[in-house]
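Excluded from the complex is one protein chain; the other protein chains are retained at their positions.
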Amino acid sequence: MINSAFSTVTADQAAPLHQEFTQVRKDSETLCAPLEIEDYGIQTIPDVSPPKWHLAHTSWFFETFLLKPFLKHYQEFDEHYAHLFNSYYEQIGTYHPRPERGLLSRPTVKQVYAYRQHVDAAMLVLLAQETLPDYPEIVRRCIIGLHHEQQHQELLLTDIKHIFSYNPLRPVYRELPISNINHTAELSWHEQPGGMYEIGADAAGQFAYDNETPRHKIYLSSFRIASRLVTNGEYLEFMHAGGYYNPAYWLSDGWKIVQTQHWQAPLYWVKQDMQWYEMTLGGVRKLDVHAPVSHVSLYEAHAYANWCNKRLPKEAEWEIVARQQPITGNLRDAGYLQPMPADLQGLAQFYGDVWEWTQSSYSPYPGYRADSGALGEYNSKFMSSQGVLRGGSCVTPQNHIRATYRNFFYPGDRWQFSGIRLAEDIT
Amino acid sequence: MINSAFSTVTADQAAPLHQEFTQVRKDSETLCAPLEIEDYGIQTIPDVSPPKWHLAHTSWFFETFLLKPFLKHYQEFDEHYAHLFNSYYEQIGTYHPRPERGLLSRPTVKQVYAYRQHVDAAMLVLLAQETLPDYPEIVRRCIIGLHHEQQHQELLLTDIKHIFSYNPLRPVYRELPISNINHTAELSWHEQPGGMYEIGADAAGQFAYDNETPRHKIYLSSFRIASRLVTNGEYLEFMHAGGYYNPAYWLSDGWKIVQTQHWQAPLYWVKQDMQWYEMTLGGVRKLDVHAPVSHVSLYEAHAYANWCNKRLPKEAEWEIVARQQPITGNLRDAGYLQPMPADLQGLAQFYGDVWEWTQSSYSPYPGYRADSGALGEYNSKFMSSQGVLRGGSCVTPQNHIRATYRNFFYPGDRWQFSGIRLAEDIT
Amino acid sequence: MINSAFSTVTADQAAPLHQEFTQVRKDSETLCAPLEIEDYGIQTIPDVSPPKWHLAHTSWFFETFLLKPFLKHYQEFDEHYAHLFNSYYEQIGTYHPRPERGLLSRPTVKQVYAYRQHVDAAMLVLLAQETLPDYPEIVRRCIIGLHHEQQHQELLLTDIKHIFSYNPLRPVYRELPISNINHTAELSWHEQPGGMYEIGADAAGQFAYDNETPRHKIYLSSFRIASRLVTNGEYLEFMHAGGYYNPAYWLSDGWKIVQTQHWQAPLYWVKQDMQWYEMTLGGVRKLDVHAPVSHVSLYEAHAYANWCNKRLPKEAEWEIVARQQPITGNLRDAGYLQPMPADLQGLAQFYGDVWEWTQSSYSPYPGYRADSGALGEYNSKFMSSQGVLRGGSCVTPQNHIRATYRNFFYPGDRWQFSGIRLAEDIT
Partner (left out) sequence: MINSAFSTVTADQAAPLHQEFTQVRKDSETLCAPLEIEDYGIQTIPDVSPPKWHLAHTSWFFETFLLKPFLKHYQEFDEHYAHLFNSYYEQIGTYHPRPERGLLSRPTVKQVYAYRQHVDAAMLVLLAQETLPDYPEIVRRCIIGLHHEQQHQELLLTDIKHIFSYNPLRPVYRELPISNINHTAELSWHEQPGGMYEIGADAAGQFAYDNETPRHKIYLSSFRIASRLVTNGEYLEFMHAGGYYNPAYWLSDGWKIVQTQHWQAPLYWVKQDMQWYEMTLGGVRKLDVHAPVSHVSLYEAHAYANWCNKRLPKEAEWEIVARQQPITGNLRDAGYLQPMPADLQGLAQFYGDVWEWTQSSYSPYPGYRADSGALGEYNSKFMSSQGVLRGGSCVTPQNHIRATYRNFFYPGDRWQFSGIRLAEDIT
């Protein structure tokens, strides 16, 4: 069995798969409910995709990897979509240049929703064909497609935030609840003894992407990890100490960006009348000093840690501590869509709030094999120059995150909900 | 009297001004009728503005130069619009960066139409106040505003064409009539004797922009000018002769663009199955070899003329011949929205079809004075590095063009309906 | 006779041609005498060429246009030089990319001087062959080659200045005399009545480039022109009045450069301890407020004139006044290599000191025909987007300048000795 990473769902589990399919697909549309038609088409920077594109691309995924190969007599919705909504799968065919996704007024939003309906109907037909010899592969791919769609749901929210942030009218995505926690739990340090550990996802367990496999042994020296995330208030101290003006704390590549992009604060922070505010999906708010700092790059996370004489955790360190915690937290389902303060002592905030930058570069695990065919491009071809982030954020669906999950972005990226947890060696 | 260029309309003529106002304002909206909401927001290149932006900016013009200074108790529609829809008037205040006009999903199309209604209603109130001491200035500015709006109507069409051309789905703006002319009138040469002439607009005459004034004397050597425009078929001969591969015909700056942008044909030409097609507002059509070549840059026009051992006309040469012709032709009102073949012998196509590149750089006439205040920025600050084009195009409103009209674009620009008329010295 | 512009030297005049040839060629080397070997190879910006390149390219000109076509059995010095030292003549063959002229350590300076010797020896042989049927053409081209070399002599000095200005060690080209004039002659205005004039070079007269021909009629309205150049002191007033911070004075393209390049003063001005200094070929000096402002772009010249409610002269206006003046002034032969104050009343500084920006775009005269073949590329292919400058500068050889001479640079160029003379309409 080659593609073990993606093959853990068996036919038994598929019983409610059509329900899960329907739910996940509907979730994407629900997320877009607050949007005006005009919001669906904007691409502010190449990293950001128009909401309309996310809705179509996730449908293209099912059409390409399931309907076309497995559903007899399937009628393609529009022959141009293969090109328009392929993101980057070279082995599938050509694709529209990423930086030009925002230049397409057509298909219209209405047509994209019709495309979704068309794909959904066909998918339900396909999922009902349980006697097909390929049914296990169909189930396997369908599950990948649903996780894929959930990833894009997170991107929908981070991209909408970015799109709105470019608009001087300061649009609000949705009225959001605000934290009533007026303090930050004291920071404590969890000690983890050195020794042999195992990390990564088990081929026989729950769903995982190929990049989380195989589960493998690793030796770790003893270390300490912070009980909670770094707060806005703590990050402000770094700023007041001249953090953005002292190259001694910074990685060389990071310092270049600080100077050329004139970084002086996390993304979305705005100073007005000597007071810091931040843009959120609920509009511009006074900065909550108790909440975790968010929208910082790996460079900023590294510089902050350096300034504290600490470091960022390795991804393995994070994983062996995090997996002892229940998968709960301020995830998308909590409805805040904004990081929240930790109010209780002890290990906290491992899941949700913000993706936590690690000092690990995104690279293959020992024995890693990419999924076969075009699906192998999903994760493996990005294993250079990116950093690993762990734990999900306040816009990650609860049932999408797990201890072994590896997210990855370039060290200068800031438009995700990305923050900082400190660690240090025990010597 | 300082701003003579803009002051030719007297209070008498203002009688039907509110009617003209209503008509011109309505024309802009009629032009947008075929659009989907999604089409209103796209900006493909910095030169192109989203249709929504044109609709709002032309309203901002009336609000800024008329309603705010002259209408008592006028209530601004939205305080942010002063920034969002100022195009480039430095003396008015800040403005949204031009290349980022396509990143604004808000205001929505609906809100922009509401803005237009708001401005229109107020303008009609203002235009009714004929006893105001400032009324002559109000009339003068209103007329400028209407000509301004007509210019943007032309841009609406050229920009929509460009927006649609970037979309692999090849959207069609409107079904358009097609020429039934299957030949090209034979090219003849009009001889004009050298001598003293006068060109430019008369302060006491019909409306003209400040850059057309003052009317002034000029000495011209004798010359010949082509009876009609260069056709697609003739331009194809240049291409077949290797025109895009031989630097000897090209201006140095043009040749650099040919090489870096890989120009091999006019903009909007597409080769499929060994056959040339062109994108039009009516969709992709087989290239009409009898129709005038369009969407060429000044560099291409110059290279073509060089290849023929001819040259482009000076703007003065064009004007003294063109003003003897009636202002008729394939203008917007004809409804083709695409250049059409010349079918009759003799001087033809001076107005409409395509803007005609001249060899004249855009510069001030002797004695030129820009309008005072911010309105002076309208034309005068662009007098460097641009070429003058004359005669209007198939998307220019009939009552907007005149013999003295000076349009100007950078020598590399191609997204306007711009073409070629040849000239030569008589020696 | 086709190439009239370049054909004015007859065989008679050729008698001392070999002497002139020897002198001009030696001048180039004399100019380089103060250089270290290391100075010969630097290219700070694409506009600037390494001194070594100038020395070789001017030799290539003679080799290419004279020795190869006309000298029997001529042995090319090095077959690679045809590519390396062709500047931009497309019809001759390929050429090394201009921005990479500074990446060539070989040929060495010594080899380049050997190349010069080789070419010089062969040229003297060729010039002695007066009985050749092509001798008139040889003479004609040789004279062009000498003027060409003189142009590059001017560039040698402006480029060395630029090269040294990039070096924090502030190298000095040569100790230079300093003005002892402690005042500026009062500015007066010369009035010129409107009417028919003739400008341009006569085919039968002294040498002129093709772009100065043909002599032709032109009608000019009456105007006033300033008796002398704008001084550093006067330009400082513009700066103190916020000239670099007020877009109202600027052409749109210029204002963009002011903002993106952060222009706040002419090139080579340096502020130290609240005092203005300027880099010169003689080292850093206190700014001479009486001397003409130099190293300003057309945009700055235009903005300054605008601020004064004046304008720049047209090139024709300049010419008809300047040709009444003797061709004397602070030219290269004066040895200052820096603009000097005007000390006497009356029309002054038309020749030398600084090239004077005009408001005329560089374009062909009526009836202009470029020289035939590759030599036609010398001037004609640059006739777009550039401005005309007149009168020569303090680094122009005395016998190189004339009233009809048209120099041309892009409106943003500042590394030439370029300054401002004001004009205005008489209305």
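Side notes on the structure shown:
Letters A, B and C mark the chains in the order given here, with residues in each chain numbered from 1 onward.
Operating definition for what follows: contacts are C-beta pairs under 8 Å (C-beta built on N, C-alpha and C of every residue); 3 or more make two chains touch, one makes a residue touch a chain.
The shown structure was predicted, so the numbers you read here are calculated from the model rather than taken from an experiment.
Touched by the hidden chain within the whole complex are the displayed chains A, C.
The omitted chain makes contact with just one of the residues A:W255, A:Y304 or A:Y336: A:W255. The omitted chain makes contact with just one of the residues A:H18, A:H190 or A:H216: A:H216. Per the touch definition above, the residue from A:L298, A:V321 or A:I401 contacting the chain not shown is A:L298. Residue-wise, the contact with the chain that is not shown comes from C:E38, picked out of C:E38, C:E191 or C:D273.
Where subunit A meets the chain that is not shown, the touching residues are 88, 90-91, 196, 216-221, 247-248, 250-255, 298-299, 302, 311, 359-361, 363-364, 366-367, 377, 381-385, 387, 411, 425, 427. Residues of subunit C that touch the chain left out of the display are 36-42, 44, 52, 80, 83-84, 96, 100, 102-109, 163, 166-169, 171.
In this section, only the chains that are shown with their structure count from here on.
Centroid to centroid, with C-alpha atoms defining each point, subunit A and subunit C lie 59 Å apart.
Note: centroid distance subunit B to subunit C, computed from Cα atoms, is 37 Å.
Those residues of subunit A in touch with two or more other chains do not exist in this structure.
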